[in-house]
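First, the structure itself, so that you have it in front of you.
The complex is shown incomplete by one protein chain, all other protein chains being positioned as in the whole.
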Amino acid sequence: MNAAPPVRTVCPYCAVGCHLDLLVENGRVAGLEHAVDSPVNGGRLCAKGHAALEIVNHPDRLQNPLQRSASGWVPVSWDRALDTAAERIRNILAAHGPEALAFLSTAKGSNEENYLVQKLARALGSNNVDHCARLCHASTLTGLGPMLGMGAATNALSDLRQSECLFFVGSNLAENHPVAFRWVQEAKDRGARILVADPRRTPTAWIADLHLPLKPGTDLALLAGMLHVIFQEGLQDDAFIARRTRGVEALRASVQHTDPLWAARITGVPARDIVRAARLYAKARRASLIYCMGVTQHVHGTETVRACADLALVTGHIGRAGSGLFPVRGQDNVQGACDMGALSGLLPGYRPVTDPDARTFFEKAWGLPSGTLAAAPGLTVTEMEQAAGHRVRGLIAIGENPVVTSPDSRRTRENLKRLDFLLVVDLFLTETAELAHLVLPAAAWAEKSGSRTNTDRRVQWSPKAVDPPGEARPDWKIITDLAHRLGWDSFFPYGSPEDILEEIRRVVPAYGGMSPRRLATAAEGIPWPCPDETHPGTPVLHEHRFATEDGLARLYPIEFLEAPELPDADFPYCLTTGRVTLHYNSGAMTRRSPSLASRSPYLFVEIHPEDAAREGLHHGDRVRVVTRRGALEAQAHITGSVSRGVVFAPFHFPETNALTQNVLDPSAKIPEFKTAACRLEKVKGAGP
Amino acid sequence: MNAFLHVDFRRCTGCFACEAACRTAHGGACRVHLAFADGLPVPLMCRQCENSPCAAVCPEEALVWDKTHGVVLLVERCTRCGLCAVACPFGVLSVDPFGRPNVVKCDLCLGRRAEGKRPACVLTCPTEAITDEPDRPLKRRRLAGSVPPIAARPFSESLPAPMGKEGGVQGGFRGKNPR
Amino acid sequence: MKETPADRRLIIDLEKCFGCFACAAACPEKHIAFTDHEGLRRFRAPSLCGAQCDACRKACPVDAIVLEEVASEEPRPALIELTWGLPLTRCRTCGEAFTTEKIRQSLSDKLAALLGSADLALDRIPLCPSCRRDDEAQRMRSATRTLPDPLP
Partner (left out) sequence: MEQSVKERVMVRLERCVGCRSCEMACRVAHSRGGTLLAAVCEEPRPSRRIFVEQAADSPVPFLCRHCEDAPCVRCCPTGALAFDEDSRLVIYTGQRCIGCHACIMACPFGVIQTGGGDGYVVKCDRCPGRDLPACVEACPTQALVLEGRFVSDRRRRTAARFVEAARGAPHVEDMLASGSP
């Protein structure tokens, strides 16, 4: 063969962490090779993975720092850009103090980059650092943290194939993590039962033995109903409960009245199916519960996550191979970004900022003067956006696109416009970057090396394959340079991502054994916790004890609460949002990929045939969806795969989140994305 | 491998990986088409018909069926008249009068197979819905019993017992073990 | 188009031509052009051709092209543009024009004879390729009873 051997990188899209072999010719990514020998994906790649090259070589990539001027964008040199940024940041610090500054970190960046962002923010005295995990799995952290001691997937995804029963709650694995779905299919081939609770008949539900099409926002009632059946019929694992958990009595009392008939009334799922689901899940020898944003993106996200964990705990389906609890993450490094403490209330390694010992430890480790780290938790993503232009005067957004991803996005846009200084670091001139004062060009995944942690806690090293286009730079370099200009040079002495990883190993015990050399040679990465160099990593969590103080899991009682906005006479339908297979989150990457966008080019909403008939809508009509916050126009797709009364819209298009509610889960601060009351209006005079 | 790709569309999740892989492998036009019936996907590509209508109508006999390669285009004979595209009952063949390649159809990844690799869509399909070894899915289907996955049914009225628990193949022949 | 003594007369047999584009694809000089517009496939070609090849004649599947030497004694014919058109056929389902009526007819007959039945020709040939795919998807799904009932 000619040329250099392919470079094995980790796919930049979802959290499965597939390997992608890049062919490099003349310093450019020329093609990709299926990584057939990879234990992660065995050569498989989804459509987004295949299209990843279109992002690296995209003509619209930013190549120079851009500064806003009266006449539009002006390309400036890096020196000038960084100087400007440092000066503006210093001005804000001087005038308003560190609380007026906020950092949006990114789950698309490596562990090292997230670590640096939070370190810079905290060194400046601000805990206002957060990232998009707040919008997807924050409730997992607040829910599972106190129960199990750790808010992460308990098993490797490949463990799914050993399960005899897979229960999906609000997760559409087939569409969102296609490559991981092969393990589900494999389990099914071995005779496993698949249960899917989802208001839509998603591709995951196509292979389900039992599909529970519940009303959006009623997952908690369904889970409570199932727990009632389990206790009623004595299907719980009493030995496991006695040995490893606390608080079962309170839980049992709380589900005393939540019988299947009650749950059926609330969820719209026949009681018979709830009973059947409970029996199938509880009786299986090995069962897995997979949940996703259908559970977390609710006002009651934390409670629902806890109900999921309760279900897994009382049946003993946790802490064994093939039995686990899987909060499936969306982004390639959302797990890592959380581990690195890019969260307003948590320091690296999930140590709370309110803990004085933790603060002292990090002040020592980082060589900062005592008292530098702020004790109060900072603002979360949604709070930052609400406070932007008011309390928050300066925002540094790295690889985030809040104008598309935030709920009630119209208000977010207004707020961002009022900022004194908005710095955006991104690959493209995104919807958010268009509002910025300064835009810095970042390097894509193939243009920088770094470690990334996928959804089953495996830390993988992704090496650099090519140089960034033009003057674009990797995020870690940008942050280091910015820190130097802010006068923190001695605290940011990094010359490469490897240097940063060495520091991470010292301060985050779970990453202790992950030397750059070891990561680079581990074929499928190392699952944390991995405390030292000889430790093989931990594929199954909670095998012998939970990560709580006394090693016992806490069971939490369930209290059912209704969704904050129920359909009424004016807004008779329930709008729910989700992903489609060809697009990814804000669409900043996928909507720019010609091959993906051509197959799914426009926004659509799915409507049940009966509802469509009532509204006089036909397939392909233009329809206006109106909520109390705004309206969007889209093409109507009439399909029987959504339940009656439910309207579904994918959230990859900027229009969608103008409609969603900005009410937050009180502890996780995650917004209610999944339910909103809406009405449908036919748009006159426009054909398909 | 057999000279056709076996599609078990009941396993397809409509993830478009096959289309993307095909585009990557052939650099351009895609030869796999995901068609949808009421929202459910069916991947379609050249079926490599052994007595194929496209070959039958070709005036130059440029399309021939071969035991190992399926329906092969002999480029030097082809005049790009486009009759094959009209004759193909599955609509998976198209002719570009001026472009290259002239006939766009699944060639079972001829180039990749020459290098000892499997066809791109087969390799990349996450659920093994497309395969070049039909024996595997057929055997799997025989063992899975008579009823295909519930797939489309909203509520399963009866859940047959899983394999290997209560013995024998369930729900299969009328002559089920009475025990 | 240069006029050289070796020009040959291009004669199209409109009875035979059924409107494929083999000649247009074959001509190395791209003298023959076609457009599909408003239900008609319109061909344009020069009446005289100086190229020393007979690619178009060889490519024509129905032998509708004759290249006739212009005898040296006869007066030089004027170079005009030949245009001819054939009606296109529209897809039975979506109405998209996808081939000429004459090709569709000829293939239908041919396939019916070949298979001893008209099933295929009647079912699929009147559809455009994309509708054939949809039809096939529908047929496969309904044959295997994997089409869903709407959710309640």
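By letter and in written order, the chains are A, B and C; residue numbering begins at 1 in each of them.
In the analysis below, a contact is a pair of C-beta atoms (placed from the backbone, for glycine too) under 8 Å apart; a residue touches a chain by one contact, two chains touch by 3 or more.
Just so you know, these numbers come straight off a predicted model, no measurement behind them.
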item: Visible chains in contact with the missing one; value: B, C
item: Residue among B:A29, B:L110 or B:L138 that touches the chain left out of view; value: B:L138
item: Residues in chain B touching the chain absent from view; value: 2, 4, 6-9, 47-53, 65, 89-90, 134, 137-143, 146-148, 163-164, 167-169, 172-179
item: Residues from chain C at the interface with the omitted partner, ascending; value: 115-117, 119-120, 123-124, 136, 139-140, 142-145
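Note that in this section only the chains that are shown with their structure count from here on.
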item: Chain-level touch network, classified as line, ring, star, complete or other; value: complete
item: Most distant chain from chain A, judged by the mean position of its C-alpha atoms; value: C
item: Where chain B and chain C are represented by their mean Cα positions, the distance between them in whole Å; value: 29
item: Whole-Å gap between the CA centroids of chain A and chain C; value: 53
item: Centroid spacing, where centroids are CA-atom means, of chain A and chain B in whole angstrom; value: 35
item: Touching two or more other chains - residue numbers and ranges from chain C; value: 148-149, 151-152
item: Overlap residues in chain A, where contacts from two or more other chains coincide; value: 201, 213, 639-641
item: Partner chain C, residues of chain A touching it in the complex; value: 200-201, 213, 268, 608-610, 639-644
item: Residue ranges of chain C touching chain B (in the complex, touch as defined); value: 20-22, 24-26, 58-59, 61-62, 98-99, 103-104, 107, 110-111, 114, 120, 123-125, 127-134, 136-138, 140-142, 144-149, 151-152
item: Touching residues on chain B, where the partner in the complex is chain C; value: 9-10, 33, 35-42, 44, 53, 56-57, 59-60, 79-83, 85-94, 97-98, 102, 148, 151-154
